[in-house]
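Every protein chain except one is present and positioned as in the full complex.
Lettered A, B and C in written order, each chain numbered from 1.
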Amino acid sequence: MIVILKQNPDRSMVSALIEVFRAQGLSVNLSEGSHTTILGLIGDTSVVDIDAIRANPLVADVRRVSEPYKAANRRFHPADTIVGGPGAEIGQGHFTVIAGPCSVESEQQMVTVANAVKKSGARYLRGGAFKPRTSPYAFQGLHEEGIRLLLEAKRASGLPIVTEIMSETHLDLFADVDVIQVGARNMQNFQLLKELGHSRKPILLKRGLSSTIEELLMSAEYILAGGNPNVILCERGIRTFETATRNTLDVSAVAVLKRQTHLPVIVDPSHSGGVAWLVEPLARAAVAAGADGLIIEVHPSPKTALCDGAQSLDCDQFDELMNGPRGLRARAAFEDKSL
Amino acid sequence: MIVILKQNPDRSMVSALIEVFRAQGLSVNLSEGSHTTILGLIGDTSVVDIDAIRANPLVADVRRVSEPYKAANRRFHPADTIVGGPGAEIGQGHFTVIAGPCSVESEQQMVTVANAVKKSGARYLRGGAFKPRTSPYAFQGLHEEGIRLLLEAKRASGLPIVTEIMSETHLDLFADVDVIQVGARNMQNFQLLKELGHSRKPILLKRGLSSTIEELLMSAEYILAGGNPNVILCERGIRTFETATRNTLDVSAVAVLKRQTHLPVIVDPSHSGGVAWLVEPLARAAVAAGADGLIIEVHPSPKTALCDGAQSLDCDQFDELMNGPRGLRARAAFEDKSL
Amino acid sequence: MIVILKQNPDRSMVSALIEVFRAQGLSVNLSEGSHTTILGLIGDTSVVDIDAIRANPLVADVRRVSEPYKAANRRFHPADTIVGGPGAEIGQGHFTVIAGPCSVESEQQMVTVANAVKKSGARYLRGGAFKPRTSPYAFQGLHEEGIRLLLEAKRASGLPIVTEIMSETHLDLFADVDVIQVGARNMQNFQLLKELGHSRKPILLKRGLSSTIEELLMSAEYILAGGNPNVILCERGIRTFETATRNTLDVSAVAVLKRQTHLPVIVDPSHSGGVAWLVEPLARAAVAAGADGLIIEVHPSPKTALCDGAQSLDCDQFDELMNGPRGLRARAAFEDKSL
Partner (left out) sequence: MIVILKQNPDRSMVSALIEVFRAQGLSVNLSEGSHTTILGLIGDTSVVDIDAIRANPLVADVRRVSEPYKAANRRFHPADTIVGGPGAEIGQGHFTVIAGPCSVESEQQMVTVANAVKKSGARYLRGGAFKPRTSPYAFQGLHEEGIRLLLEAKRASGLPIVTEIMSETHLDLFADVDVIQVGARNMQNFQLLKELGHSRKPILLKRGLSSTIEELLMSAEYILAGGNPNVILCERGIRTFETATRNTLDVSAVAVLKRQTHLPVIVDPSHSGGVAWLVEPLARAAVAAGADGLIIEVHPSPKTALCDGAQSLDCDQFDELMNGPRGLRARAAFEDKSL
């Protein structure tokens, strides 16, 4: 960590500040230039409170040199983490597709789509029982009934299920859910993250609309620090000035995350683009950039969907995406991954 | 609401679509051009699910013409809403300053700062007991003990208190809190918003880092639709490409909100700029743009603060900001508001 | 085009406004709702001045329904445009790689790199003679001498050359340049675009750092409208809040552009990511998303480069990228394109 001091600092105050750092177990290297004095703090700075240093009247600026996350950091855990049980592994050479509708609507819908996506090659079934909607007047999901229908579809198809949690008060309802999703709007709901750290279930953590890659890793760190090592990261598009697409898929984030962390990284091409015709090119780009999997919205009848129908594929489109001549199976094989 | 159809749509399918809209109580106006066919939907479109329409294979695009919020809409409620009891009103000609430290740290800190900011003219005491921190390793607040200390300071100073809630599971602890704050990261924690809609306490709702003005109003709508009319909106800076300031204060949002909604609008100059020397110019700009109040971080000793010290004023700086020759009191008077 | 009127407009003024539109050859469809009155303008609205309409006191808002670009619009020109002569075509099934250093530095550097990239499969040599630099104190390029050295390298290698123009006053110097590049910072230098519209040379038009896809197409329209049909579009990363990468590659823009326009679309993975190790994953993603080519920085000795060395590959890295087991040649073939 680098601490840049204001011009002409009082020397006795600088000495006092250096003592404060030394008392925290850090060693301090002092560089004095004509315009600038700099302190280099060396040691474990992940627990240093950068805000407290900034408030010191001697200090002009503070910059981290090493990453503020530890448990998520590939530097300290070089080997890829694999999340998920046999046949449903995510990470390290496995390429895993999660598919299903935005919202759970009925048993028939769920069983139909579960069987269809399984046949096409998906390894997990997704579906929303609790739906975060911008408007209080929009459909909010079937809640407990939705989870029940997901479990029915799991029984019928054999596919493990992924569904979103919106509050730690609902955790009991998620006892038989295989992967708990934290949505983009809750990526920094720290109370929820802490509770999920006490679980051992795989957590699918979606990047916030305007969260940096580092903030995503810090949110993962909340879960990991709580004792739960099973975190899957998901890039789902960020908010930019561009309005031609619903969000802007940050495909670079996949490559940066794969370098910075050992956790598996998947991509959501459905929410990124916001329209069905963009799912295919964005899914292709994600595979090529090194993603460990995809989460894709599939609905048996998108035009009657209660939510996000515009971005859902129907079952035939999904099968084409998976198994077409240059579909995802062929691409995963080209990248030397198993799907 | 405008529905733009794809080129050369099938006429019988268009007729069927029009019938669907009519069945929802809307009247439909059809415009056919050489390249474009447009449906104008007339009536109460706030309950129409825009996503469902977009998924229809006939539809190229859908655009709202009228605002999706109703209870928060000044069009339907022209008179300004006043939130807060006698002597502590926010809105409609009252200019109200909320001040106090980022985090509650000790009884002495809280009582000192409460008495100081009251003397300088603040009407509410703020202080964080539950702190949303990016890092799990940073100070997270004193929790219950923090609320107890806030209540001590309230008793000692007579100032009503404002503090942030991070989970609906903590609501019992907030029984004696005067104003409950929803932080920027929880602006779209819809489960929390729904619970707060069942309360009658004033809710201070902060704009998310990358939330649009319309999304802020939709989050207010969640609380209002639940039955709680006491919502105060807070602009606290948005995330942009600029890194010279911690966030970018969107001062235009104050003017836009005052036009679009009847709810009071305050500004947080401390989090917007992220450094103490920016508080004064941003506070001045907020008053000039028409804000109904400010929330300002004040700490008796910023350089020892456990959180956000860099952006905190000390008690003397706050007094200067309030009562200096061109301070906030003089400015509020210039704008014909009472402070 | 949709014109949304303010509430309760004066009917005689509405009639007058409708007449104004009819006088421009448009037909007008009037929809009156309880809260909203809407005019649908039907006909060729690309010449309608949206700002002038917005200024009318009756008007609340105006929204385009059809695209404001015509010559660049795939709707009116469905077939792909191919730019470049035999052996160096860009577009429609050809996949073309442009490679070379950020700045032209010496004859030896240019001849070395030209021969190397040609051998690896590049079809064009790039190199900057005029360099747009944020700082006036940074190296600004060799100017005329730089173009002379590019032409030497063209003679030595047989590769056609691509180089950036910074002012229309330099056009004479570009007489023997094969493709003229317009940099991101000049994407809306309309005076330069107009002059390039009078040329017949291929123009490589880079997207501005914060330009929308529609603005990029409107800038292409300037060149096309001037009579020059040879425009290549280039996505090179946009500016967002994320600081982990130099820019954010908008990979969706490739797919959107390929749908909206008939012009070829290439990607610059070097400037997008800003570091050499991101070139490969971003290049892979670009191919997968449907790009017609890439422009990649290659320097014989990146660590001594006078400009942007951090993002340059050396010749061996470039050869590996092109011809490695899952390199760009294999990828282009997988996508059924010739490289």
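Rule of thumb we're sticking to: a residue touches a chain if its C-beta (ideal position, glycine included) is under 8 Å from a C-beta of that chain, and two chains touch if they have at least 3 such contacts.
Note that this is a predicted model, so its numbers are computed, not measured.
Engineer: Using the touch definition up top, pick the residue from C:21, C:95 or C:222 that touches the left-out chain.
Structural biologist: Hidden-chain contact among the options goes to C:222.
Engineer: For a quick check of understanding: of B:49, B:89 or B:250, which residue touches the chain that isn't displayed?
Structural biologist: With B:49, B:89 or B:250 as choices, the missing chain is touched by B:250.
Engineer: Can you work out which residue in B:120, B:163, B:210 or B:270 touches the chain that's missing from view?
Structural biologist: With B:120, B:163, B:210 or B:270 as choices, the missing chain is touched by B:210.
Engineer: With the missing chain put back, which residues of chain A would touch it? List them for me.
Structural biologist: 2, 4, 27, 29, 31-36, 38, 40, 42-43, 61, 63, 65-66, 75, 210, 239-241, 243
Engineer: Determine and list the chain B residues touching the chain excluded from the picture.
Structural biologist: These residues of chain B touch the chain that is not shown: 210, 212-214, 238, 240-245, 248-256, 259, 272-273, 277-278, 281-282, 284-290, 326, 330-331, 334-336.
Engineer: What does the interface between chain C and the hidden chain look like in terms of residue numbers?
Structural biologist: 46-47, 49, 51-52, 54-57, 68, 130, 132-140, 166-169, 185-186, 188-192, 194, 209-210, 215, 218, 221-222, 225-226, 239, 275, 302-310, 312
Going forward, only the chains that are shown with their structure count from here on.
Engineer: Touching both chain A and chain B, which chains are there?
Structural biologist: Output, common partners of chain A and chain B: C.
Engineer: Average the CA atoms of each chain to get its centre, and name the chain whose centre is farthest from that of chain C.
Structural biologist: Between chain C and the rest, the longest centre separation is with B.
Engineer: Of all the chains, which has the CA centre nearest the overall CA centre?
Structural biologist: The most central chain, going by mean C-alpha position, is A.
Engineer: Where the CA atoms of chain A average out and where those of chain B average out, how many Å apart are those spots?
Structural biologist: Going by mean C-alpha positions, chain A sits 27 Å from chain B.
Engineer: Determine the centre-to-centre distance between chain A and chain C, using the mean Cα coordinates as centres, and give it in whole Å.
Structural biologist: Centre-to-centre distance between chain A and chain C: 31 Å.
Engineer: Pull out every residue in chain C that's touching 2 or more other chains.
Structural biologist: Expected reply: 210, 240-241, 243.
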